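A single protein chain has been removed from this complex, and every other one stays in its place.
Up next is chain A:
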Amino acid sequence: MTGERTVGERTIGEQVVGEQVAGGGSGTDDFYGRLRAYEGRAAVAGGEGRDAVNEPMIRHWCEAMGDTNPAYPASAPPTMLQVWTMGGLSGHTGGSIRSEAYDELLALLDGAGCTSVVATDCEQEYLRPLRPGDRVTFDAVIESVSPRKTTKLGSGHFVTTRMDIRAGGELVGKHRFRILKYAPARRSSAAKERTTEVKEARRPRPVINRDNAGFWAGVAEHRLLIQRCTDCGTLRFPWLPGCGACGCLEWETVEASGAGTVFSYVVMHHPPFPAFDPPYAVGLIELAEGVRMISNITGVPYDKVRIGMPVELEFLRVDADLELPVFRGAVA
């Protein structure tokens, strides 16, 4: 199929607003060199179809496509070729069928910020129809990795793989597939939506289970409860089913006095999470009782938080359904 690219550059071409062979610094060229080194290496070796070609899957596919061709399901629609190679919801038996090389290439691109993926091209050749009962096997090779391209979606690299599909050892189809691995472009409208989301987004809900329900029951009563092993007396936090010191499963609770100090802290600048407004300080608070907990520090600007700063427990209502124990600091 090489040399028959009459599809033209138009569709994605419309999206490719500028093209740059990532240059300017030898560092970026080196990066493309590392990507290109994967060309010709296996992407999939010894793949096996999850299911034999079968009438129910053909029928479901025809129903979805609205395809009433009477040739189906006695034979499979040729354009189902890729379907027989798909891992489905639970993936291929025995885990991913991607080669180590292909995983490495995708990881390199992820590492360069090209974390999003979109399929752009599919070129298939059908050598003989597949019929119910056929079992497919397949192998694929990394055919090419493009230089960095800037598209409407964002900038990234096109990765093309070429797959041979066999049934009973006989080549039945060829499948060339191209994806764009890209770093999403920041769009002003999207950015605006994100800002709105931050305003409307709610804090993550705590996961309350049998092991920590007592803690949240305490919070509801504005009491910060610490577990204490009834056997060896060791205090523990966060809540766990057993004692880390002696393994005893019996415990009682002690109410914290509320006094503590900043044991350590970090300031979050990036990435932003919905409902949080960076920069903000995340404190590791050492309670007067000796255990430590992670919490917010209130009443002090993020850049005024210091290790050793005394703090005092308070309860912060973050929305109608959620109250959290936080610590108010006092600027010296």
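Here is the rule we use: contacts are C-beta pairs under 8 Å (C-beta built on N, C-alpha and C of every residue); 3 or more make two chains touch, one makes a residue touch a chain; residues count from 1.
Please note the rule applied: contacts and distances are computed from a predicted model.
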For the chain that is missing from this picture, which UniProt protein name fits: "DNA polymerase IV", "Sugar ABC transporter substrate-binding protein", "MaoC-like domain-containing protein" or "ATP synthase subunit a"?
"MaoC-like domain-containing protein"
Full-complex touch with the removed chain, picking from A:107, A:122, A:213 or A:266, is A:122
Absent-chain contact - pick from A:39, A:67 or A:231
A:67
Residue touching the undisplayed chain, where the options are A:79, A:96 or A:209
A:79
Provide the residue numbers of chain A that touch the chain removed from this figure.
1, 4-8, 10-12, 14-15, 50, 57, 60-61, 63-67, 69-71, 77-80, 82-83, 86-89, 116, 118-126, 129, 184, 187, 190
